[in-house]
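Input: one structure, supplied below.
All protein chains but one are shown in place.
A, B and C are the chain letters, set down in written order, and residue numbers restart from 1 in every chain.
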Amino acid sequence: MTAQKTLGVAVIGTGRMGADHVRRLDEVIAGARVAAVVDIDAGRAKAVAERVDGCSAYTDAAAAMDDEGVDAVLIASPGPAHEAALLQALARDLPVLCEKPLTPDAASALRVVEAEARLGHRRVQVGFMRRYDPEYERLKTLLDEGAFGRTLMLHCVHRNAGTPPGFTSQMTINDSVVHEADAARWLLGQEITAVRVLRPTPSGRAPAGLDDPQLVLFETAGGALVDVEIFVNCGFGYQVRCEAVGEHGTARIGDAHGLCVNAAGRWGGEIAQDYVERFRDAYDREVRAWVDATRRGETTGPSAWDGYAAAAVCEAGVRAQATGERTPVGLAERPALYR
Amino acid sequence: MTAQKTLGVAVIGTGRMGADHVRRLDEVIAGARVAAVVDIDAGRAKAVAERVDGCSAYTDAAAAMDDEGVDAVLIASPGPAHEAALLQALARDLPVLCEKPLTPDAASALRVVEAEARLGHRRVQVGFMRRYDPEYERLKTLLDEGAFGRTLMLHCVHRNAGTPPGFTSQMTINDSVVHEADAARWLLGQEITAVRVLRPTPSGRAPAGLDDPQLVLFETAGGALVDVEIFVNCGFGYQVRCEAVGEHGTARIGDAHGLCVNAAGRWGGEIAQDYVERFRDAYDREVRAWVDATRRGETTGPSAWDGYAAAAVCEAGVRAQATGERTPVGLAERPALYR
Amino acid sequence: MTAQKTLGVAVIGTGRMGADHVRRLDEVIAGARVAAVVDIDAGRAKAVAERVDGCSAYTDAAAAMDDEGVDAVLIASPGPAHEAALLQALARDLPVLCEKPLTPDAASALRVVEAEARLGHRRVQVGFMRRYDPEYERLKTLLDEGAFGRTLMLHCVHRNAGTPPGFTSQMTINDSVVHEADAARWLLGQEITAVRVLRPTPSGRAPAGLDDPQLVLFETAGGALVDVEIFVNCGFGYQVRCEAVGEHGTARIGDAHGLCVNAAGRWGGEIAQDYVERFRDAYDREVRAWVDATRRGETTGPSAWDGYAAAAVCEAGVRAQATGERTPVGLAERPALYR
Partner (left out) sequence: MTAQKTLGVAVIGTGRMGADHVRRLDEVIAGARVAAVVDIDAGRAKAVAERVDGCSAYTDAAAAMDDEGVDAVLIASPGPAHEAALLQALARDLPVLCEKPLTPDAASALRVVEAEARLGHRRVQVGFMRRYDPEYERLKTLLDEGAFGRTLMLHCVHRNAGTPPGFTSQMTINDSVVHEADAARWLLGQEITAVRVLRPTPSGRAPAGLDDPQLVLFETAGGALVDVEIFVNCGFGYQVRCEAVGEHGTARIGDAHGLCVNAAGRWGGEIAQDYVERFRDAYDREVRAWVDATRRGETTGPSAWDGYAAAAVCEAGVRAQATGERTPVGLAERPALYR
């Protein structure tokens, strides 16, 4: 039970994801309030702020962080704006929940890591929300308990019904496979050391120029193999599946089937159509965990190092995509803070 | 988004269920606070109140309802205390979320219905939380859409791993099958008109004197049949299953299987061990829906009439248990408020 | 390995089921040959016989049984002709596989039982082919091993896509539920002692005058309860499901799902459309088991007593259908031969 004060959050970015987080903090999550919103579009910031009690609108992130009602920062702006906002928050020692990616490339992500390492304690949580999905949590627990011995392989499937215009092959790595990169690192507790990308003849449904589907292969520091089918124009829905293969058994998530229908000669049910439907609860749980930990004065969840490592894997993945070769992942030395 | 004031709730009863609702309102549900707690055990009330900011402790429900911070009432005291608290809340025109049962018998439940009908608008929501379970919601939507034509039968299974000492055959109806009674009425949109209870030779695991399992059969006003296996000492876990059989198809819930393991010669997964695990989210969603509706000035969800009808079905069920005969369910005329 | 002579079979009745058995014995089952076929339609018998090496055509069952190439008899004629053929075969001490029903009513079935009991050894196997379905066999083994303690309940579902013209409510008992009657007796190892039939308002898909679906309830001598949904115009396919509820666990068959498709927003697969598709292998296994046992000089499988008991249950079921009441099943004393 709480005798803690309500957490005042500044939400940076009020686009689709930011606005959804404002709604979540305002209506769903106990113990937090939206104290400030920031958008370079002043009108949009103002419109959002007016719908929330006691919320101020800013166009400048630093100004919002200096608002006396602000205790913590949620970054939901476009990726290129993340580094500056993260460094500003760290300079003020403010807790941050930063939507993925931490930053768009490994070099800038490393700068954030180094800034937090200098600060000497964790303040940044990265928005890899799958870690808050109940199925993933159960799988992680099973693997950590060693129920199946050492984990030898992960078989992953990541399918989207379709892509918006302008979606590129690099984005399949940076926006989609990045989730498997983080999930694999987290489930295995190991860094990814090399990436391969294999490409079959693309589907006729893939927009011209987009390699779709692809098979991405990770090697890890502990000698595990991870294969990922990434298929972003599968046409039939949104599916995320993961089977962990251990020495004595396997465990699979992603086939959860809540309602089974018999009709018209077929049995079965509906497939979720997007990540909002599949991972809705995970977003709620993620933000709740962040608010709860922050009110306790702690920082938990995916770290800046996790954000950096994912960025490094994605950089190697994009190179592997271009060359067709096995591409090692280079990582800086891991600061003591993240060990 | 809200410009609404936070809802001050008086929680009546601070036993296991009441304490859990205090935690939920305090830590999980945005937009509500626990303004008062009531328990005839003054020490217990005080201990709970001290852990919540700005919460007063009472031993008298009426006094708590008169607390100026109180906007709404959540009743989680033992069933026999419900009627008095409900009538006091209605006298003050306060919104109420009343844990099931509404009251322990049909006659007292009818008095609550009549009091609310006199008030002229709904203020009472009864805690039939299955209506807030995502699988039940999906099933209800399917049936209401008429995807399978008229619903002809429901096959229900309700299993508990075991019972606490003192659990009686009547309690299998009043505490367990009452959920199926409400779910059947809700899914079908029809009153239950008769009940039969059939009893096989009891399981050797059943405590002496307890009929377990039993097969309960409902007939409904629209000519549907409902069969319910109630088995409260099944030994292996907690399971709630429901298959609706329509003219053109069927739909089944309750077999949701999130994680599938292969190990030691077997495939499969874990069964939830109690209703807290199976319906945790449903409780959260129920209370959130009540808080949200109440802040909007509305009362939604299961009504006092639903609570009364369930009580009438349970009374008939207990008689049917004793006689082995088909037992009609008598209902008062339905007030206009509930049509 | 065999040093046994090929079994010469007389197939009585060359309609759909008889012709299928001729094909099976001729093409699929090693160790047997069709030595004679019998049909009151001489032309049909001749046409079938001409397609099989060394097969004679008869219009008289007794004459066929006297054919020197005939070692055993398979009866696939209409039910009313069964008694005469069975008694003729028993008079000649010939092994018989008799398609269900043994005979159309309990009194005539009892005469067959008595004739075989006088003969002093079993010669009759009744065609309850579900006992040869691998899923049913596995379920029977589990129950017999006592894996779940005593079996307390069976929940059965029996659905057909649709019925041919002229299908009556009595036929739902005699032609459809008879399979559950035998399966329940076999799985539980207990006689059925009473029957109830409950009827919801019929489906709009049911032909005028046909009660469809129905809920049939059996009580057994050992105090178990069996519920059967019989729905012969469900529209979507053929399904047979059975869940056994024991003291410590349950086991369910009938949801076998061989191929799972993701497409067009749905996961799932195809439902068999008729019993031929669902139980094809069971027919082959049944006839193979009969041929193998017969060549060894044995009679195994469902006995004449099983055929008689099923007829008695169906007679009670038809009365229960008419009266709506619990109807006891009267059985003659069980001859020692069948104990």
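Some notes on this structure:
Rule of thumb we're sticking to: contacts are C-beta pairs under 8 Å (C-beta built on N, C-alpha and C of every residue); 3 or more make two chains touch, one makes a residue touch a chain.
Bear in mind that the values here come from a model prediction, so they are computed numbers and not experimental data.
Within the set C:R23, C:R92, C:R319 or C:R334, the residue that contacts the chain not displayed is C:R23. Contact with the omitted chain, checked across A:A42, A:A91, A:M153 or A:V276, is made by A:M153. Note on the undisplayed chain: of the listed residues C:S176, C:T220 or C:T250, the one touching it is C:T250.
In the full complex, chain C contacts the hidden chain through residues 1-3, 22-23, 25-32, 51-53, 134-135, 138-139, 142, 147-148, 248-253, 255-264, 281, 288, 292.
Residues of chain A that touch the chain left out of the display are 149-150, 152-153, 155, 157, 198-201, 203-205, 213, 215, 217, 219, 222-225, 227, 229, 231, 234-236, 245, 247-250.
Contacts to the hidden chain, counted on chain B, fall at residues 234-237, 239, 257, 260-271, 273.
As a convention for this text, only the chains that are shown with their structure count from here on.
Relative to the C-alpha centre of chain B, the farthest chain centre belongs to C. Separation between the centroids of chain A and chain C, computed from CA atoms only, is 58 Å. Shared interface positions of chain C, i.e. residues touching 2 or more other chains, are given as 234-236.
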